[in-house]
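Of the protein chains in this complex, one is absent; all others appear in place.
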Amino acid sequence: MGVFDIPLQAWLGQILLGLVNGSFYAVLSLGLAVIFGLLNIVNFTHGAMYMFGAFCAWLALDWFGIGYWPSLLITPVVVGLFGMLIERTLLKRLYALDHLYGLLLTFGLALIVEGVFREYFGVSGHPYAAPEALTGATNLGFMILPNYRAWVVLASLSLCLLTWLLIERTRVGAYLRAGTENAKLVQAFGVNVPLMITVTYGAGVALAALAGVLAAPITQVSPLMGSNLIIVVFAVVVIGGMGSIIGSIITGLGLGFIEGLTKVVYPEASSTVIFVIMALVLMVRPAGLFGKEA
Amino acid sequence: MAESSICIKIANLQAWYGESHVLHGVNLEVRQGEVMTLLGRNGSGRTTTLRAIMGLVDRRSGSVQIHGRESIGLAPHKIAWLGVGYCPEERGIFSSLSCEENLMLPPTLGPDGMSVAEIYELFPNLKERATSQGTRLSGGEQQMLAIARILRTGAKTLLLDEISEGLAPVIVQTLGRAIRMLRQRGYTIVLVEQNFRFAAPLADRFCVMEHGRIVQNFEAAQLQERMPVLHEFLGV
Partner (left out) sequence: MRNPSPYLVFSILALGLLIAPAIGLYPIMMMKLMCFALFACAFNLLIGFTGLLSFGHAMFLGTAGYAAGHAMKVWGFEPATGLLLGTSASALLGLIVGSLAIRRQGIYFAMITLALSQMVFFVLLQAPFTGGEDGLQGIPRGILLGFIDLSDDLVLYFFVVAIFLAGYGAIYRIVNSPYGQILKAIRENEPRAISLGYDANRYKLLAFVLSAALSGLAGSMKALVLGFATLSDAYWHTSGEVVLMTLLGGMGTLLGPVVGAATIISIQNGLSDKVGSWVTVIMGVTFVACVILFRKGIVGEVADWLRRKNVPARASH
């Protein structure tokens, strides 16, 4: 059975991989949007934190024998703390300045992190094995479903959903939403907004690091894995807009899906299709598909 | 009258927005349980005084003691925890929150805050509009919401900036009743007002500001004899 002479398994395999990528796009653009909403900084470091997360998992295994499941918990905490340190020492000084300085600073930080990892670990990728429980595949009848990839998509979607719940349905989330609109007033009510900002940044990069751990068994763990990804995520963010959480999720998944399709139908275009879509969206709907801002 | 304690004591308060020097040395004492109205022309520094008390200006110097505690070096959230509630001129209703979420947002700062039931009794409109998006409420409803949410917190010292501005007379009356009720319960209220007719019957003390300084400070009993001076300063 096939469509356009390409077997169904190939289609579904690429689509699944596309959804995997899409779920990373969603998680990362979500983190970017949350950070941007409250701090007004486009966090270029996000890609490096994703890479840092993957490396934490790999190093935890290599140096301490700590496996995948504990890494899923430990890595975000480690990277999140690191993020909070960055916010406290560096980012805090930029809030009174033009937003572009935030981009420049986080760009510099990304270079530092990437450079350090490149120096110590080279450019080639290091393999990281998926955990025992998720290896292999399940036969669904119409396709063979690789277990780990299915897990990644489910886990990422759950993460996004949890984040959405946290922001839209809890008191802390209300502080975050209100703080995004008028941080000074929220502070005047007695909420420790500076602390909230620090924790939000930490949480945002922790999300990225968690995505990195999820990614480790799929892509090779390499110092370059973050920078190529972050540029695509920027395009995702331009397409979807940073105004809505659901918007970021749908855009990320959708674009991953389209990228997967392109890989089957016209592989040469797969690395550029998202940018092309970005160009189209800019021509037709400059504010972005879900954008609230001009 | 019994000697009441000083709730807010301001000495030589100066404040800047960026390079702009707005307050040039404000000296003021607000007694516990009194309603003080801060009058003056636009640009005289009334809103800035309230913001300076809350620590929301770019830079400030001098002394602001709240319940005896020096607060000039404190961050806004710490000042709020001294039991101060602030209702800004622009109201500050959050569009990404519903009416009820706006109401419940400020954390509880003290024990005797009004319960939600009491608030809805005072402002029944807010109960009807509980699930509406905050900014979909009418101007009057948003003003009521802005006051209601700080009443919930248990803050007993209220800084209210132009709460009657742009509201229908009926709603202004409701606000007046609310202020009277709060005063009876022992709240200390600083009222910045353009609307003299609204503020005059409510206030125990009148202060007039000009060019970032207090130029008149007298009790309600002296209002009649000071009217001519007031006319001069306010152009009323």
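The chains carry the letters A and B, assigned in the order they are written, with residues numbered from 1 in each.
Criterion: a residue touches a chain if its C-beta (ideal position, glycine included) is under 8 Å from a C-beta of that chain, and two chains touch if they have at least 3 such contacts.
Predicted, not measured: the structure shown is a model, and the values here were computed from it.
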- prompt: Shown chains touched by the missing chain?
  reply: A
Query: Among A:Leu134, A:Leu261 or A:Ala279, which one is in touch with the chain left out?
result: A:Ala279
Options A:Ala150, A:Ile231, A:Leu261 or A:Leu289, residue touching the unrepresented chain: A:Ile231
- prompt: Of the residues listed, A:Leu61, A:Val77 or A:Leu103, which one is in contact with the missing chain?
  reply: A:Leu103
- request: Check each of A:Val116, A:Leu195 or A:Ile246 against the chain that is not shown and name the one that touches it.
  value: A:Val116
Field: Contact set of chain A toward the excluded chain (per top definition)
entry: 36, 42, 90, 93-94, 97, 99-101, 103-105, 107-116, 118-119, 227, 231-232, 234-235, 237-238, 268, 271-272, 275-276, 278-279, 282-283, 286, 294
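Basically, only the chains that are shown with their structure count from here on.
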Field: Centre-of-Cα separation between chain B and chain A, whole angstrom
entry: 44
Chain A - residues contacting chain B, complex: 171, 174-175, 177-178, 180-182, 184-194
Query: Where on chain B does chain A make contact in their complex?
result: 54, 56, 75-77, 79-81, 86, 88, 92, 94-97, 101, 104-107, 109, 149-150, 153
